[in-house]
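For reference, the structure is listed below as structure tokens.
This view holds just a subset of the chains, kept in their places.
All chains are identified by letter, namely A, B and C, in their written order; residue positions are counted from 1 within each chain.
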Amino acid sequence: MASLHTVNKSPFSINSLKSCLEHANDGDTILLIEDGIYGALKGSEISQIVADKIGSLSIIALEPDMKARGIDSSKILTGIITTNYDGFVELAAKHDVCQAWL
Amino acid sequence: MSEQVKKFLYVNRKAPYGTIYALESLEVVLIGAAFDQDVSLAFIDDGVFQLTKGQDTKEIGVKNFSPTYRALGDYEVTKLYVEKESLIERGLSTDDLQELTYEDEDDDWAEKPSIRIVSRKEMGELMGNQDVVLSF
Amino acid sequence: MKFGILISEGPYTHQAADSAYHFTKAALKTGHEIDRVFFYHDGVNVGTRLSIPPQDERNLQKDWSALAKKHEIDLVICIAAAQRRGLLDENEAKRQGKDANNIAEGFRISGLGQLIEMGIKSDRLMTFGD
């Protein structure tokens, strides 16, 4: 079994991403949406914590939310891929359960 | 309606009273109990504050719903997983929590503790083994 | 695949109702089913017909009502959460002795059991909140 975790909060303000990273199991996927996409930024004070998990976890950022916030692929960590809403639906369908970190 | 039995996990990550999520989560659990599913509750992060004893809300004029956790056993909600690391980070120990129990009908109605202290790793595994996860 | 959608925050204040809307549209477009959308916590406020967002902004109530009509989606507002927050239909208003109601077309008020039922019957439950 594998879970899809969604994180919609900025990791600089709220501890949701941190808690999610500490609870997700190997092979799970974390989708960063809304203000959660700031967790994908490279060169930030929390980048290393996220980077360390790439590989054992799949980390994906929602493009429409990145664009809204002026963040393009050049600004995010290597190994984080992006998707759109169709991809979000596909991710939800192919994982066994979805857990939102609010 | 409930031929199918699914594993439901209610994840509580927020402190009581400052926001309504803890109370409205409890309201879902109480209603959900009637559906005969396999129910577990997880208390992590600030959610562990929901279970502390000695809550007295008179002076803030808000209803004290902490006694309701003691009623969960009667609703056959008997698995309350509390994360050890979340307690420690907050300077809490199990002594700070209410004693919650249920009567085990498979064991001659023996009174047993509902709270199960688990590690963060065990909590992650529990989360990964559910059919439906509701987050509050 | 059958999705159930839980919306936990009010419109405009949080992006949750927007994200849920875009997810739902994408799910329908890619051949999935959406049985029900359940509105809980401040999410109940999505269902008021009295909101008047600025003309150059989206109207989330109307967007949800239209999507539900087109695809026969059941939009359910939690009665307990709705009463606290002042979201009523005609029957509730009458029963409670209130002189007005504010629910929008396509939404209905019901109990939390509908959320549990959605969890049981759908293949995946998606939560959008704060």
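Following the convention adopted for this analysis, a residue touches a chain if its C-beta (ideal position, glycine included) is under 8 Å from a C-beta of that chain, and two chains touch if they have at least 3 such contacts.
Just so you know, these numbers come straight off a predicted model, no measurement behind them.
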item	value
Formula for the whole complex, using the labels of the chains displayed	A x2, B x2, C x2
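Here is the rule we go by: only the chains that are shown with their structure count from here on.
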item	value
Centre-of-Cα separation between chain C and chain A, whole angstrom	26
Chain B and chain C, separation of their C-alpha mean positions in angstrom	27
Residues of chain C touching at least two other chains	125, 127, 129
Contacts with two or more other chains, residues of chain B listed in rising order	132-133, 135
Chain A residues touching chain C - in the complex, by the definition given at the top	6, 8, 33-35, 64, 84-86, 88-90, 92-93, 97-98, 100, 102
In the complex with chain A, residue positions of chain C that touch it	1, 3, 8, 15-16, 19, 22-23, 25-27, 29-30, 32, 123-130
Interface residues, chain B side, partner chain C - complex	1-2, 4, 6, 8, 20-21, 24, 27-28, 31-32, 34-35, 37, 132-135
